[in-house]
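For this depiction, one protein chain was excluded, whereas all remaining protein chains were kept in their positions.
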Amino acid sequence: MAIDLAELAGPRHTAFLVMEMQRGVAGDLAAFPELAETCAERDVVGNAARAAEAARAAGVRVVHCTAAFRADRAGSHTGNSPFIRGLLRDPAHMLEGSGAVEVIPELLDAASDLESRRYHGFSPFTGTSLDPTLRSLGVRTVVAAGLSLNLGIPGLCLEAVNLGYRVVVVSDAVAGVPAAYGDAVMAHTVALLAARATSAELIAAWEA
Amino acid sequence: MAIDLAELAGPRHTAFLVMEMQRGVAGDLAAFPELAETCAERDVVGNAARAAEAARAAGVRVVHCTAAFRADRAGSHTGNSPFIRGLLRDPAHMLEGSGAVEVIPELLDAASDLESRRYHGFSPFTGTSLDPTLRSLGVRTVVAAGLSLNLGIPGLCLEAVNLGYRVVVVSDAVAGVPAAYGDAVMAHTVALLAARATSAELIAAWEA
Amino acid sequence: MAIDLAELAGPRHTAFLVMEMQRGVAGDLAAFPELAETCAERDVVGNAARAAEAARAAGVRVVHCTAAFRADRAGSHTGNSPFIRGLLRDPAHMLEGSGAVEVIPELLDAASDLESRRYHGFSPFTGTSLDPTLRSLGVRTVVAAGLSLNLGIPGLCLEAVNLGYRVVVVSDAVAGVPAAYGDAVMAHTVALLAARATSAELIAAWEA
Partner (left out) sequence: MAIDLAELAGPRHTAFLVMEMQRGVAGDLAAFPELAETCAERDVVGNAARAAEAARAAGVRVVHCTAAFRADRAGSHTGNSPFIRGLLRDPAHMLEGSGAVEVIPELLDAASDLESRRYHGFSPFTGTSLDPTLRSLGVRTVVAAGLSLNLGIPGLCLEAVNLGYRVVVVSDAVAGVPAAYGDAVMAHTVALLAARATSAELIAAWEA
């Protein structure tokens, strides 16, 4: 079915959610080399940045969904998943206040963007203010970019759909590990939940 | 790392969540032929049923996380994802009160099991009473079986981890479509969130 | 400020929430004599019933927010508040399946009303499907009637406002204990959160 992006992602009811595009995840301080490589090959940062810029120009609010840990771990479930146990073997991993938790500069417009920071879990809605924030803004569609297709992006799509939002995933501004698995997640999980569009298609819709 | 199932899934703090093992999903009225075939090949229903029986014998509460639609669609987001639009092309799909929404009989002990029924979304925690139910029971670990590895099982794992639970997925009591994609989800998504154990391993731990 | 009830409670975006108007709370099996007396004096049941009937006639969905306990207490926090400890001294209090948990017959239209039953807590939104249900119906205003002004009604108003809904409380279809305290809650808490209208005013707005 053809997607009517102009309607689906119409600026009056749309927000652009950027998932964990932080310096320590996909930027100059990236801790995940295989993911960083796929991001580089696909220009994930560049595609997300161009889409974010078009979003702002069209009046679509950009919300950075970021993750961090406090040094004392307050607010974080630190031992309840294999992934978190692995991450926290490095005591400095994504530490509040460090450069690693900053949004990648080319993706950020500090004057207009919002940030929804969480200290727990791997997806952006559960136990955060993201849903009330979007409701307060009249948002009914979320456009998603960022990392990763293993957890954060399908999690974002699932939570958003559960809450009643429509979702568009920017297909060239996401990545997973291994890269081919990321593509499979797009085809067999994300496709059930969300429309998929390239950054160029979104930019065209927002510039129209 | 070896998993200490006896501790991780200790009966005093564990619940067994059975995801959408309903007659219309994986039983005699199954609407998803490819999924049903994989379930049959792997004896997903049998493995889940044996694990559920061992759970009950050990004092682990079984909670059926089921899905249904009302004829008037109240409670359901009916148009916000490609999957839901596809499902609801059949006006009788998983209709409240029909046989399709019943738990597959060999998986159900109506006298002791709980049911958490939802009318919206594709994972069991968001917007339901499942979390308060588990908290009221003192649960800290959830063991998960059921369908599917495309949406429900990774969604269950993600929501549970976000909420602070530890998770074990019963590796021979789950399935996805295509089958090989389901295996990839276990390796590249579920493995980040949960321990994985066969039904035989869980039964052994619960019978010890 | 004059309230524009026709707009505020317009049928297309309004639901009528009836809080715990159950036989064991305010009906023939009422366990709270002082509350029952105030209800009788003010014809709370009659006023709520007439408002509910007008709601249905106008196309406003009626949702009964009910409470119950399972015999085995699964799903209920049983010891974390003085009130719950008092209630559960009676092992038969509001037992699932008993007449006490039924909605008072004159308030119920089983063919069209919805029920949101909870086993925990004292207000209707936290940890239930009420919010997704209302969102799926396009509801933006909730009209509230029922019991009591000590807990359930201010709790409903507060949760609803927190979630972004506008609220109208039916001022002659609510009650508290002591009766004068209920009036004070209307003046000093509910008035901050909600518009207040009599059942007659609402019926007039819905019949217009």
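Labels A, B and C are assigned to the chains in the order they are written; within every chain, residues are numbered from 1.
The criterion applied here is as follows: contacts are C-beta pairs under 8 Å (C-beta built on N, C-alpha and C of every residue); 3 or more make two chains touch, one makes a residue touch a chain.
Bear in mind that the values here come from a model prediction, so they are computed numbers and not experimental data.
Undergrad: List the displayed chains that the omitted chain touches in the full complex.
TA: A, B, C
Undergrad: Among A:Thr14, A:Ser76, A:Thr141 or A:Asn162, choose the residue that contacts the chain missing from this document, as touch is defined above.
TA: The missing chain is touched by A:Ser76.
Undergrad: Which listed residue (B:Gly27, B:Gly75, B:Pro132 or B:Gly152) would be found touching the missing chain in the intact complex?
TA: Missing-chain contact among the listed residues: B:Pro132.
Undergrad: State which residues belonging to chain C touch the missing partner chain.
TA: Residues touching the hidden chain, for chain C, are 1, 77, 80-84, 120-123, 125-127, 150-151, 154-155, 158-159, 161-167, 176-178, 181, 184-185, 188-189, 191-195.
Undergrad: Residue by residue, what part of chain A touches the chain that was omitted?
TA: Spelled out for chain A, the touching residues are 61, 73-78, 114, 118-121, 126-129, 131-133, 135-137.
Undergrad: Pick out the residues on chain B that sit against the missing chain.
TA: 132, 135-136, 162-164
Keep in mind that, in the parts below, only the chains that are shown with their structure count from here on.
Undergrad: Report the inter-chain centroid distance for chain B and chain C in whole angstrom, where each centroid is the mean of the CA atoms.
TA: Comparing mean C-alpha positions, chain C is 33 Å from chain B.
Undergrad: At what distance in angstrom does the C-alpha mean of chain C lie from that of chain A?
TA: 39
Undergrad: If you look at chain A, which of its residues touch at least two other chains?
TA: Where chain A meets two or more other chains at a single residue, that happens at 162-164.
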